[in-house]
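Input: one structure, supplied below.
Heads up, one of the protein chains got dropped from this complex, but the rest are sitting where they should.
The letters A, B and C name the chains in turn, as written, and every chain counts its residues from 1.
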Amino acid sequence: MIKGFTLPRTPKGTASLVPHPPWHYVGNVVAVEYEADQALIEAYLPEPLTLESTKCCIYFVDWQYASAYGEEYLDPAESQYKETIILMSAAYKGEPMAYCPYIWVDQDKAFLRGLIQGWPKQIGETHISKGFTLESKAAPAGRFGATLTVNGKRYIESQLLLNEEDAEMPSPTFSGSALLRYFPNLENEKHHEPLINELVQLKSRDVKVSMVSKGDAKLNFVVSPEHELSDFKPIKVLDGYRFQVALTVDDLKVLEKLI
Amino acid sequence: MIKGFTLPRTPKGTASLVPHPPWHYVGNVVAVEYEADQALIEAYLPEPLTLESTKCCIYFVDWQYASAYGEEYLDPAESQYKETIILMSAAYKGEPMAYCPYIWVDQDKAFLRGLIQGWPKQIGETHISKGFTLESKAAPAGRFGATLTVNGKRYIESQLLLNEEDAEMPSPTFSGSALLRYFPNLENEKHHEPLINELVQLKSRDVKVSMVSKGDAKLNFVVSPEHELSDFKPIKVLDGYRFQVALTVDDLKVLEKLI
Amino acid sequence: MIKGFTLPRTPKGTASLVPHPPWHYVGNVVAVEYEADQALIEAYLPEPLTLESTKCCIYFVDWQYASAYGEEYLDPAESQYKETIILMSAAYKGEPMAYCPYIWVDQDKAFLRGLIQGWPKQIGETHISKGFTLESKAAPAGRFGATLTVNGKRYIESQLLLNEEDAEMPSPTFSGSALLRYFPNLENEKHHEPLINELVQLKSRDVKVSMVSKGDAKLNFVVSPEHELSDFKPIKVLDGYRFQVALTVDDLKVLEKLI
Partner (left out) sequence: MIKGFTLPRTPKGTASLVPHPPWHYVGNVVAVEYEADQALIEAYLPEPLTLESTKCCIYFVDWQYASAYGEEYLDPAESQYKETIILMSAAYKGEPMAYCPYIWVDQDKAFLRGLIQGWPKQIGETHISKGFTLESKAAPAGRFGATLTVNGKRYIESQLLLNEEDAEMPSPTFSGSALLRYFPNLENEKHHEPLINELVQLKSRDVKVSMVSKGDAKLNFVVSPEHELSDFKPIKVLDGYRFQVALTVDDLKVLEKLI
């Protein structure tokens, strides 16, 4: 009998790309709230989600991960990855709920864990300025940048000047997001009949959040206007945020099957 | 209505990571046939596959890809990727059929197309010596190397000295391979009840193969003996091969659903 | 006594980043001739070089390398690299001679060999379409793309449609280029007194060139107009080329010391 939570399935099950949950995460987050164009983004929502507002939030996260079975934090080449997440403000049956139209990570394990949860993951390079406790001209207080590059092209650039401590979290938040669990069928004549097509809701537990810093932000979508991603370009940039978050994932809620 | 063959599903469907089939491929292949240890590899086969022989073949491929909808070959950062494939000699109901226990690619599009076909893809860096028509001490006639690195560790190293033209193709061949189409369920209590678990068979069409070169080969698994991959280390190295292949994929055959 | 042609200098000298010459190269080249703006590029030439014409040529090269001491072609992770070279048409004491204002490679060994020759190397990612002998929709006859990405930003994009065989080589050619051998001084008060500042001329031997294909080309500098590199953007694109070249380097000619 072959074993393992994901492919490759093997006799011992220790070579699977992603081990059985729970999956533990801790990360440094830079986020920018902004308004996008309702006419461009509303059509991204799978029914029966509705648009709650045009407020979006882009998160740039520097993650460290460990499973329950390994000590992945001791092999940082395997346990670290960076992520860019765009969330829009949706509602499901009247309940406000974020929805994720686009997300990029830089590692296969995070990519596959994402697909399993319904995150529409792609590979991209996220870069995020670091903060330091020592004073240095290489890291001036409160000044941070974050960028996304995909297939060798810069897509998104952001800059923050934080000047307020102990702020509220940005919104929409990725906790409890609605996602699309989806797996297409390659069999001829069935290319339009996916094997899995469900609206699901992210579940996480043991969530901890640090104090939140807040301030001014710039946000630029430098992606080609011919790329659909440009639908999510900001029409008004709101505030910038920085905080730390820790959480554990080992469950998912199915909201409903889609046709 | 959102569209697209895969996530992300979008209003126009042009931002999906993988477009609708057909998918066209052409690549330069270096391959090494070898014998592995029956006691270690037999348990990799999902029932009802049976072990046909202990002969394995490892393929290192430098691919260029295009869909039916784009001109991806004009943006080589998007259309090129490299791959390492291990195949073992299985049989399904008496019919010889390769089975893939491990495979690595270096690109997200190839990763997701792979999962859709049942390839147990992971991200890894494949390097393959190039051949040139000009005579050069930087590319001596018939001498090639190929290596695989995963998570910053060298896993596999191979060297070839080709001295025979117009040879037969190596075997087992990846055309018509049996694969495992698999998608796990993250819902609590259902971690051992996958949403998809099927034995499928790869289908390709318009397959073209160049003349095949053949010769002597070395093959070394330098992966840690604690890694399950070491089950596939060679106990006897057979011949080395080099050729070019082109093919198109837009179908898949379901052999049977697994429990 | 420590040994080695470059740092690190070690007891045996086998760990030096770059071994003693000769260095052997073979590569596949895609090139585009174009005209740039005289007012923007003329000031790039160190005296006593003069501008011969506004004709430039950009080369995208996929190299394989070996020293006289190793068999680097058998470890392709060490022996392969890609390069983008911009050349302008200069003259030295009346003799036409290319001059290189900008060049990017993706490997440290090539970077350091470059500095030793006077190439103004930086790290960048070059991607080049591959040609195949098999017919495939993934590699249509004569159609090639080449791109340069630096620090996560696309700088240059090019496309070729080749339709003529057995053409002349493009010009200016990198063989015999004038370069600047330069090493600054970090000692305080001497930041403007370089330790080395010489006009040199590239020497290569055993040069072989394949048949040359030629055709139409597009060339786009997508780099920010604030970057000095935009000085070299095309005002008129001429022809595109594709060929193979092999050469050996173990010498350099000093033209004159600069002040």
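Here is the rule we use: a residue touches a chain if its C-beta (ideal position, glycine included) is under 8 Å from a C-beta of that chain, and two chains touch if they have at least 3 such contacts.
Model, not experiment: these values are computed from the prediction.
K.L.:
Can you work out which residue in C:95, C:135 or C:250 touches the chain that's missing from view?
P.N.:
C:250
K.L.:
Considering the complete complex, identify which of C:6, C:171 or C:210 is in touch with the unshown chain.
P.N.:
For the chain that is not drawn, the touching residue is C:6.
K.L.:
Tell me which stretches of chain B touch the chain missing from the display.
P.N.:
These residues touch the chain not displayed: 125, 127, 147, 149, 152-154.
K.L.:
Go through chain C and note every residue touching the omitted chain.
P.N.:
Against the missing chain, chain C presents residues 2, 5-12, 14-15, 17, 20-21, 43-46, 75, 77-78, 101-103, 107-108, 111-112, 115-123, 151-152, 180, 182-188, 191, 195-196, 227-229, 231, 249-254.
K.L.:
What chain A residues would touch the chain not displayed?
P.N.:
24-26, 28, 62, 64-66, 68, 71-77, 79-80, 125, 127-130, 132-140, 143-147, 149, 159, 208-210, 244-246, 248
By our rule, only the chains that are shown with their structure count from here on.
K.L.:
Rotating chain A so that its CA atoms sit on those of chain B: what angle is that, to a multiple of 5 degrees?
P.N.:
Result for this pair is 180 degrees.
K.L.:
Give a one-word verdict, same or different, on whether chain A and chain C use largely identical residue numbers at their interface, taking over half shared as same.
P.N.:
same
K.L.:
I'd like the Å distance between the centres of chain B and chain C, where a centre is the mean of that chain's Cα atoms.
P.N.:
34
K.L.:
Averaged over CA atoms, how far is the centre of chain A from the centre of chain B? Could you give it in whole Å?
P.N.:
That pair's centroid distance is 29 Å.
K.L.:
Just how far, in Å, is the C-alpha centre of chain C from the one of chain A?
P.N.:
40
K.L.:
For chain B, give me the residues that contact two or more of the other chains.
P.N.:
75, 77, in rising order.
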